[in-house]
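First comes the structure, then the notes that go with it.
Just one protein chain is left out here, and the rest sit where they should.
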Amino acid sequence: MTGTPPVFPWRRRVEPVFHGNEKTMIPPDQDFAARVRGSFGRQQAMALLGAQMTEVQPGMTEIVLPFREALTQQHGFVHAGIITAIADSACGYAALSLMPPDVGVLTIEFKVNLLNPAAGERFVARGRVVKPGRTIMVCTGEVVAERADGARQTVALIQATMMVVRDRPAVAD
Amino acid sequence: MTGTPPVFPWRRRVEPVFHGNEKTMIPPDQDFAARVRGSFGRQQAMALLGAQMTEVQPGMTEIVLPFREALTQQHGFVHAGIITAIADSACGYAALSLMPPDVGVLTIEFKVNLLNPAAGERFVARGRVVKPGRTIMVCTGEVVAERADGARQTVALIQATMMVVRDRPAVAD
Amino acid sequence: MTGTPPVFPWRRRVEPVFHGNEKTMIPPDQDFAARVRGSFGRQQAMALLGAQMTEVQPGMTEIVLPFREALTQQHGFVHAGIITAIADSACGYAALSLMPPDVGVLTIEFKVNLLNPAAGERFVARGRVVKPGRTIMVCTGEVVAERADGARQTVALIQATMMVVRDRPAVAD
Partner (left out) sequence: MTGTPPVFPWRRRVEPVFHGNEKTMIPPDQDFAARVRGSFGRQQAMALLGAQMTEVQPGMTEIVLPFREALTQQHGFVHAGIITAIADSACGYAALSLMPPDVGVLTIEFKVNLLNPAAGERFVARGRVVKPGRTIMVCTGEVVAERADGARQTVALIQATMMVVRDRPAVAD
């Protein structure tokens, strides 16, 4: 079951297709992957949580967080803020992967829906750029819980707005 | 070009996959399509805007709005609130399509990102249920502008929360 | 009752206080009120809905929408998208009131909670800037329904992000 997780069949029929300019999805910084991983490595909050970056593509990143009791809320699920932390980082670094050198990334805002209680062995956050811009980048992402038996369940959905920060040395990436 | 609009190739590689229970995507009301279309027909606001429902599937609907100058904001683009109106209706009726008889649908909240100015000949809103629940249904959707030359551009992205309203005759659908 | 509407007493005790730089709330454009009203007058969508701008202050505007059946959804309440349209315009023009000449305002995104069904004789939307910035302005606002007997009820809450658009003549205000 692990290799072919259950998927809503209707999703395949009605999957959203984003229409736009493909050229904007080419990273202007050839070293985008090393740059993203380097910046992620400076996020001490990710180390505190125990999260690791597992994938970097142009306009997309993936972060994995193993379950620990120290991350839970009162019912034993991982706290919504912790789930949001990995979703936000995944989106922010998806955006950074498409930014030119000498700028930094800051989160302007995000909205998160918690679809299911965050129960599982590990949590996989993916963020994607859906609209790259010179100043603003819009991202979507989700966090999927993986159970011990290989079952997967989407636990959170994020829609986020990132800013390309120029000329502020304290906010360089 | 109209038949094969440009699409970000990376989207195909990293498309989100929602994991959950497929059975919850089977409409409990066999007449869901007629019910959805009937309720849409009672939305006088849609008639005022000139919007039409063009597709109803289990967990998904599509609404089309032709451009008119009367719908514009100060720069000549369709007003963000109008774009939101068709996106909200598309999501709400996607949710209603999966609801049992004798209940109604109400929007709890939504978040909309405006990705590009809403310029075009017509605007196609699609809403999809990503998490059907007994009381709460979470939907996502987008609005795509179609230009006279057949080009398409995604102009808005919505993430919305709908409520299944029971035992309130004034809110039946 | 109209003069002293019922208000949650606890709100007075725990009202949020926004901390920041007061100087950023001084309009850099002396003619901000005329400029805001002029731009609002070019929003044909507001005329279609029947909305009027009733107040412009530095960082705040108010828009009033009388009830009409043409604005309703399927249960006879004003459509959430219509409520959002006046809330969005109130926030966008609150932001424009604090912008320098020769720029324009665009909505990046907003999130709206529908607190109560939009029933009433008229609907008053207010938008306020809570964080003015050089490129990004964050606003909050609400829409209050006024009933025939003078009772008031908050029907929607908005949190919105506006962009200061420079060097794009098509998006000047």
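Order as written gives the chain letters A, B and C; numbering starts at 1 within each chain.
By definition in this document, contacts are C-beta pairs under 8 Å (C-beta built on N, C-alpha and C of every residue); 3 or more make two chains touch, one makes a residue touch a chain.
Everything numeric here is computed off the predicted structure, so don't read it as measured data.
Colleague: Counting the whole assembly, list the visible chains that the omitted chain makes contact with.
Modeller: A, B, C
Colleague: Given the contact definition stated above, which residue among A:25, A:53 or A:82 touches the chain not shown here?
Modeller: Within the whole complex, the residue contacting the unshown chain is A:82.
Colleague: In the full complex, which of A:62, A:109 or A:146 touches the chain missing from this view?
Modeller: Here the residue in touch with the unshown chain is A:109.
Colleague: For the chain that's not shown, point to the residue among A:39, A:140 or A:153 touching it.
Modeller: A:39
Colleague: Out of C:60, C:83 or C:106, which touches the unshown chain?
Modeller: In the full complex, the listed residue that touches the missing chain is C:60.
Colleague: For chain B, which positions touch the chain that isn't shown here?
Modeller: 108-109, 111, 135-136, 138, 161, 163
Colleague: Footprint of the hidden chain on chain C, which residues?
Modeller: Residue positions of chain C that touch the missing chain: 5-11, 13-22, 25, 57-60, 111, 113, 115-116, 126, 128, 130-131, 138, 140-142, 144, 151-154, 157, 159, 161.
Colleague: On chain A, what residues meet the omitted chain?
Modeller: For chain A, the residues touching the absent chain are 39-40, 42-48, 69-76, 78-82, 84-89, 104, 106-114, 117, 170-171, 173.
Following the convention adopted for this analysis, only the chains that are shown with their structure count from here on.
Colleague: Whose C-alpha centre lies nearest the centre of all protein C-alpha atoms?
Modeller: B
Colleague: Could you classify the chain B-chain C contact as same or different, where same means more than half of all interface residue numbers appear on both copies?
Modeller: Mostly the same residues form this interface, as more than half of the numbers used are common to both chains.
Colleague: What's the distance between the Cα centroids of chain A and chain C, rounded to whole Å?
Modeller: Averaging C-alpha atoms per chain gives centres 32 Å apart.
Colleague: Centre to centre, by mean C-alpha position, how many angstrom separate chain B and chain C?
Modeller: Distance between chain centres: 24 Å.
Colleague: Among the residues of chain C, which are close enough to touch at least two other chains?
Modeller: Residue numbers touching two or more other chains: 108-109, 111.
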